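Every protein chain of the complex appears in place save one, which is left out.
Presenting subunit A:
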Amino acid sequence: MGGLEVDIAGKAGSFAVSARFTAAPGVTALFGRSGAGKSTILKMIAGTARPDEGRIVSDGRVLFDAAAGIDLPVRARGIGFVFQEDRLFPHLSVRRNLTYARWAGRRAVGRPLPEVVALLGLEDHLDRLPGTLSGGERQRVAIGRALLADPRILLMDEPLSSLDRQRRAEILPYLEAVANETCIPVLYVSHETEEVARLADKVVAVEAGRVRAVGSPAEILGGEEGGETAVLLEGRVTGVDPHYETATVDIGGATVELSAPGLPMGARVRLRVRASDVAIATRPHEGLSIRNQLSCTIERVTVKGSAAEILLALGEKRLVSRITAKSAEALGLAVGQRVVALVKAVSVERARLMRPDEAVE
């Protein structure tokens, strides 16, 4: 399966956008603040907005090429699009909405309808009108409708932004299911760190209409988020203890143990470690309830008022610890010093089964 290559520049009103990135099968997040130009980039890929120059190639097929004068219409681009608002056809039943691409768009029958219906939990709603569904249910139908369009790329424009917190939590597992089993490039536009951390394989950070950085979620999202500092670590489950329901995860150069029932051996996981959950000791301790004691080197000490943030190097990985400025001073923490990070809690952000073609990071 081929990927998506985007190299475009253009304007939406007076706002200039230029972007260059590729998206392989899996979820690529276009991540940035509101108004950064993410949605415009997505529209240009979909064909509802037109770049001034550049090229868009999907799965070896040229969708747009300014130099060659190619500009395929929206309907011919082989996309599935999930909008911010669900945009369901109000006069058609859920079933007719889901199958619209087949009976009106003449798209090939890709995945069987029952499979998508089961994936999104829509069994009981097929004969209802969209107007009788909840916001979350409607957005699930919209996702199903896009999946059933037999798309070669799936474009999602902040599909959760119009929903309240509770509904988001209701849909995220479905999006994860879609992300985990998809074999096409999925472009997911969002400004929510939490969504991106849970869903994305790759992050394209967009700022003021330009691509600021491209990398793994751990690299891009590692910094500050909503006032709370945390890091994302990727690793693989190398051991499970069914009795205590714990798993050992190799994060490259170190292992952490966490309680997480049901994680299978070999699963690739993304872990979140909050800075406030990491304490620092100058030497290893025994007789502690904290089981994760990781030997690190201090890379940076930042004092912010009464708190201090310590950036720790753990081989190639980074951890951040948040302690009081008083403790930092009392321990005499300095850059280059060897210390032990005491990790109180680790949460699993995302777990997915390894595909054979995937290498461990």
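Just so we're on the same page, a residue touches a chain if its C-beta (ideal position, glycine included) is under 8 Å from a C-beta of that chain, and two chains touch if they have at least 3 such contacts; residues count from 1.
To be clear about the criterion, contacts and distances are computed from a predicted model.
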One chain is missing here; what is its name in UniProt, given the choices "Pyruvate synthase subunit PorA", "Molybdenum transport system permease", "NADH-quinone oxidoreductase subunit D" or "Phenol hydroxylase P3 protein"?
-> "Molybdenum transport system permease"
Full-complex touch with the removed chain, picking from A:Gly105, A:Gly239, A:Pro264 or A:Pro284, is A:Gly105
Tell me which residue among A:Glu85, A:Glu176 or A:Glu257 touches the hidden chain in the full complex.
-> A:Glu85
Could you tell which one of A:Ala149, A:Leu163 or A:Ala218 touches the chain left off the display?
-> A:Ala149
Residue touching the undisplayed chain, where the options are A:Thr22, A:Ser93 or A:Thr255 | A:Ser93
Absent chain, residues of subunit A that touch it = 46, 48, 73-76, 79-81, 83, 85, 87, 89-96, 100-101, 104-107, 127-129, 145-146, 149
